[in-house]
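What follows is a short report on a single structure.
In this view, the complex is presented without one of its protein chains, the others remaining in place.
So, subunit A:
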Amino acid sequence: MAKSLDLELAAVTKKYGTTVAVEAISHRFQAGSYSCLLGPSGCGKSSTLRMIAGHEVVSEGDILLGASNVTDLPPARRGTAMMFQSYALFPHLSVIDNVAFSQKMKGVDKSSRLKKARELLELVDMAAFAARLPEQLSGGQQQRVALARALITEPSVLLLDEPLSALDPFLRIKMRLELKRLQRELDISFIHVTHSQDEALALADDIIVMNNGRIEQAGSPRDVFESPATEFVARFIGGHNILESRGAPFALRTDRLQVAKTGAESGDSLAATVRDVEYLGATVNLALETGAGSDLTAALPDGLFFQDPIEIGSTVFLSWKPEDAHHLAG
């Protein structure tokens, strides 16, 4: 496999006519890291990935891979490979021919390209299916083939466009582990686009949260989850309440909210009405409505909740430790 290289975006911009899809984003993807571009649909994450892949022309800015500027190179000459959202396997070619496709395009002779394709199929544990057509495979199997097809080009960066979105939830978790394992074994960079915060938290070394064509926050999953920089990040990453104190918003994790049946409303305590109770197994979520009309969620450990269950419609008093409140920018 090829050596992994740093990938750097320098003020990369994508415009479609007058609309700006990606606005001057800069970021360095460390060699050999697993990065997730996370954001809602239309936030520019897919455009960013497609620009890195070379399937979208960069309007302004540069993309550097290692020491070379790849901004205007065709996809196959950049050292990147892309795994498409719907896998885009060639329906008329067998699994092994799909994997060997790029080698065939390069003019590699049949026996050596099939040999190499077989090695890649073994890597993703699909060698037994070499002669099948894509339509005869399950979603997870198709994904492995797509992975093998992308990896045969020996990329330094593998780009994955919502790779798990076409799978059912159970398989998604299984494939997610496998992607991470493969990335560790190959020691190349993976850049993974997703709109699922669970996926990003579970997989990434580096999460880049995007919104409206800009990077809202980039950092390790713990950084992003424990100290979200903006209100958008706090809301999108989930598990946070947004409250306001003296005109400035702050984020508070739902599991750090302390709920008491008795108490008094003071500076650091709020009265709220319980609107709903959701039992989720390990935790119980309370949907709360405060006097100010804002909706909050409190996640209580199930043990604590069932010691003294709280009824829907009752009034509770909320408090938290000052160190759990994270102030947000704008």
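In the analysis below, a residue touches a chain if its C-beta (ideal position, glycine included) is under 8 Å from a C-beta of that chain, and two chains touch if they have at least 3 such contacts; residues count from 1.
Keep in mind that, in the parts below, contacts and distances are computed from a predicted model.
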item	value
Protein name, per the UniProt record, of whichever chain is missing from view ("Polynucleotide kinase-phosphatase", "Iron-regulated ABC transporter ATPase subunit SufC", "PadR family transcriptional regulator" or "Spermidine/putrescine transport system permease protein PotB")	"Spermidine/putrescine transport system permease protein PotB"
Listed residues A:H55, A:R118 or A:R235, member touching the removed chain	A:H55
Among A:M105, A:L177, A:A248 or A:A329, the residue in touch with the chain that has been omitted	A:M105
Residue among A:Q30, A:S59, A:Q85 or A:S196 touching the omitted chain	A:Q85
Residue among A:A10, A:A76, A:A166 or A:A287 touching the omitted chain	A:A76
Residues of subunit A in contact with the chain not shown	53-55, 74-77, 81-82, 84-86, 88-92, 101-102, 104-106, 149-150, 153
